[in-house]
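Next up is a structure, given as structure tokens.
Every protein chain except one is present and positioned as in the full complex.
Note that the chains are named A and B in the order they appear, and that numbering of residues resets to 1 at the start of each chain.
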Amino acid sequence: MTLRHVEKTYGTVWAVRQTDLEVGAGEFVSIVGPSGSGKTTLLTMIAGFEPPTAGSIRVGDRDVTMLAPNRRNIGMVFQKYALFPHMTVRQNIAFPLRMRDLARGQSADKRIDAMLELVQLHGLQHRYPHQLSGGQQQRVAVARTLVFDPPVILMDEPLGALDKKLREAMQFEIKRIQERIGATVIYVTHDQEEALTMSDRVAVMHKGRVEQIGTPSDLYSNPDSAFVADFVGSINFVPGIVCGQDRSHTGIKVRNTVIQVPRPTGRSTYRQREGAAVRIAARPEHISIAPYQDHDAQSLSGTIETIVFAGATRTALVRLHGSPDLVLRADVPSSFRSLPQRGSHVALVLCSEALRIFDAERVE
Amino acid sequence: MNIVASHRRQGPLAAIIRPRHASRYAPLTSWLLAFPLVATFATGFLYPLSKLVALSFANGAESYVRLLEDFLYVRVMTTTVATAAAVTVFCILLGYPVAFAMTRLRGKAALITAACVFIPLWTSVLIRSYAWIVLLQRNGLVNDFLQSAGLSDQPLKLLYTLGTVVMGMTHILLPFAILPIYATLRTLPPDFARAAANLGAGPFRTFFSITLPLSLPGLFAGAILCFVLALGFYITPALIGGPGSMLMATLIGQQTTVLLDWPFAAALSTVLLAVALLIVFLFRRALSLSKGFHSVH
Partner (left out) sequence: MTLILLFLILPTLIIIPMSLSTTSHLQFPPQGLTWMWYAAYFSDPDWMAATWFSLRIAIATSLTATTVGTLAALAIVRGDVPFKGMLHALSMGPLVVPHIVLGVALYLVLSPLQLTGTLAGFLIGHTVLAVPFVVITVMAALQRLDPALDLAALNCGANRAQAFIHVTLPNIAPSLASGAVFSFLASFDEATVAFFISDVGGKSIGRKMFEDIDFNLTPVIAAASTVVVFASLFLIGFAQLLLKAESPQIQTGEHDQ
């Protein structure tokens, strides 16, 4: 499936700016972004619920840009499932076949049975949607979409209405079904964790634009922009000034400390002006806490505000010395001899290989 | 290449037969859906009303001049407004406690209260006016009671007075005051009252500083509804009112059925119509018609 230069404006307001997106057969692509980033609008245009202002949408070699939604043959799982409340589970699943005049005959029955089997709802086929749990409703919605074998399946925050435990279970369920039938899925969510877990590739949308598209690990370790870095995973931004760069590193001065950040390879044009205000981006796992006496010219120092328990690790919130409004999150290594105490002074060592530099935040 | 192709298909025709978003109908479909209503209302509502207004000016402004010059007619108009105002005040004073109780009561008591509000609402105005006649006539139940209790030694004239009309109209319009108030009270989250109580307000303070102000929109809607309906009320004043309680509506009835002065009746109707529309227009926000009336069901 291919989107070329797709745009959507409402009056003078941009909902989606020129967007190109290519999704291969059998691929699972997520679109993530905060609310209002245009991800749902993009999805409704693919489904045909509203026409794009410009651009084209193709499925295989078919141009579907202006095709009515009922003739697109693109499946969609809705945010709140949109199951027909007056139909049983089986009738819901049969509906797409009925609309295609395929509902009668043994092959249709077999097809519906196969779908019920796939989503493990065989025993509940004569129930009405309101008699089902959230997770079961979700599976009916998936089955109703799969039954007509659409070449592309759209999912609009399909797990948004479920609680955390069920959501995780359903993530695996959807992934299992998708892999089993080799479906092409475009999955919209605001939950970046969900996107990273499930997808082959993830597109991050921001203000109507796709900021970056790539594999989950790509996005996590090589974010193109501060927005992506911030949106995917948790990250610290430390403001500093560029001071001296050589072929391999850029020096960033943060108060009295100069931190050497490797220059990204393959992007030779990316060169900071001397004295420019920038931000160093560092993930919590790339900041390590050391006893205060280890503090040197390469490390920062601060006071531990609090320590947050996060399962396998603990995260320390450290207020930097000399920058009272800057609090960094740093993972406390399990190897740490004894847990640092609240209020103790510590040194913060930034793992320079994993750091990234972005322009200083502009006040917009 | 596809860009050009897809743009060409968006002609002016496409703009009316294609919806902007699939959750809405296309403009053409929408017009077709609205057409029966527009046609029906044009013939059965707008045209008759405009004909009425036109007729009122049949002799120039003569009818209106007469209306303003004759003391009798001016008094009818002031009586009408005063009656409607009195009915509105009574409806609110009597209706608020009932609406409030409806939000608090549970089980059987709630059911009985609801029945007492809804059964009269869906009983014909005629029947309820008739019931008042039965109760209040010279040999009616109330007079029987008063006499047997020794409060009066001869039948009192209870019917055909302005007071009776006000009471009858209050009785008939009461549900229209209760339901909008009830609708607003029901949507108030109980948390507000609980928060107030938690912050130290007694039940009395909680009611007057929290519940009552928050329910004012419903109270206002109910009041306007009652007032407008009372202004044009015909059946009840016609049946249980007397010559001393002539109102706009009964005057119109008299002009059309007895005196057959249609232009003058049309002028009276136009004035009534204008006043009703003006009030609704002025208070259209507070009224939110469909909300107020929806609760009627």
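Methods note: a contact is a pair of C-beta atoms (placed from the backbone, for glycine too) under 8 Å apart; a residue touches a chain by one contact, two chains touch by 3 or more.
Given the structure is predicted, the values throughout are model-derived calculations rather than measurements.
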Selected from B:A86, B:A196, B:I210 or B:L239 as touching the chain missing from the view: B:L239
Filtering A:G11, A:P85 or A:G123 for touch with the omitted chain leaves A:P85
Which candidate, B:A14, B:I119, B:A195 or B:L259, sits in contact with the chain we can't see? B:I119
Please identify which residue in B:N139, B:Q154 or B:N198 touches the non-displayed chain. B:N139
In terms of residues, what is the contact footprint of the unshown chain on subunit B? 19-20, 22-27, 29-31, 33-38, 40-41, 43-45, 47-49, 51-52, 55, 94, 97-98, 101, 112-113, 115-120, 122-135, 137, 139-141, 144-145, 171, 174-175, 228-229, 231-235, 238-239, 249, 252-253, 256, 262, 265-266, 269-270, 272-273, 276-277, 280, 289-290, 293-294, 297
Touching residues of subunit A against the unshown chain: what are they? 35, 40-41, 47-49, 68-71, 73-76, 78-80, 82-86, 95-96, 98-100, 128-130, 144-145, 148, 156-157
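Basically, only the chains that are shown with their structure count from here on.
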Please work out the Cα centroid separation of subunit A and subunit B, and write it as a whole number of Å. 55
For a test of understanding, state which residues of subunit B touch subunit A in their complex under the given definition. 2-3, 5-7, 9-10, 18, 20-23
The answer for subunit A against subunit B in the complex is residues 4-5, 44, 48-52, 54-56, 58, 63, 65-66, 69
